[in-house]
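Left out: one protein chain. Kept in place: all the others.
For subunit A:
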Amino acid sequence: MPHPLEQSLIALLGGLLLLTVFAMLSIRRIFSMIRIFVLQGLILSASTFIVGLVSGEKHLLFQAFITFILKVVVLPVLLFRLIHRLRLRGDVEVVLNVPVTMVTGIFVVIFSYAVASPLSQMAMTISRGLIGVGLATVLLSFLVILTRRKAVTQVLGLLSLENGLLFSATNATYGMPMIVELGVALDVLVGTLLFGVFFFQIRESFEKLDLERLERTWED
């Protein structure tokens, strides 16, 4: 193994990434959840940067830069402003059954590793052992969206899902072709602006960003 230090660093970052998703599953305060999301963006861009340095793939460095700008600077600023304007700063969400969710999460991780292990053997990247972490992040974020009821937290789940996808792409194939990356970045940005519009509309119509209450308005 030519790059033992870098490899263990990337593995460490992968472990931290998994920890952040587990934190998202259990945290009650919305404000803290956005902080966790910022941390996740930081971890993702750092690991992309290291993989880029070691492999010599220049577009990964560029992607690490885009990730940093988008996930650590732009989106958090948008989200924090939103929280501030909607006065959700101190809001607490009731998370049901944290132990059950955690245990389910552990099984999800085991399952992801089982699915990813043949892929890891075939991959030629230096960080091939982490494809399972990427898949686990994707599936755990899915769990976040399922267990959360508030609009803001569901969006954070979606964004974390997207982080998991980027992490998988970096570790399995050194990222996707440039045109795809740019398209994805654009869609995420537009999507987040859309969340903003939705937040205000939901706020106007329902006073509170609670989707559980919305569901009761259905009759059909």
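Just so we're on the same page, a residue touches a chain if its C-beta (ideal position, glycine included) is under 8 Å from a C-beta of that chain, and two chains touch if they have at least 3 such contacts; residues count from 1.
We take it that contacts and distances are computed from a predicted model.
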Options "Hydrogenase 4 subunit F", "Xanthine dehydrogenase family protein molybdopterin-binding subunit", "Sulfite reductase [NADPH] flavoprotein alpha-component" or "NADH-quinone oxidoreductase subunit NuoE": UniProt name of the undisplayed chain: "Hydrogenase 4 subunit F"
Residue, one of A:V73, A:M102 or A:M178, that touches the chain absent here: A:M178
Interface residues of subunit A (partner: the chain not displayed): 115, 118-119, 122-123, 135, 138, 142, 145, 151, 154, 158, 161-162, 165, 168-169, 172-174, 176-180, 183-184, 186-187, 190-191, 194, 198, 201-202, 205-206, 211, 214-215, 217-218, 220
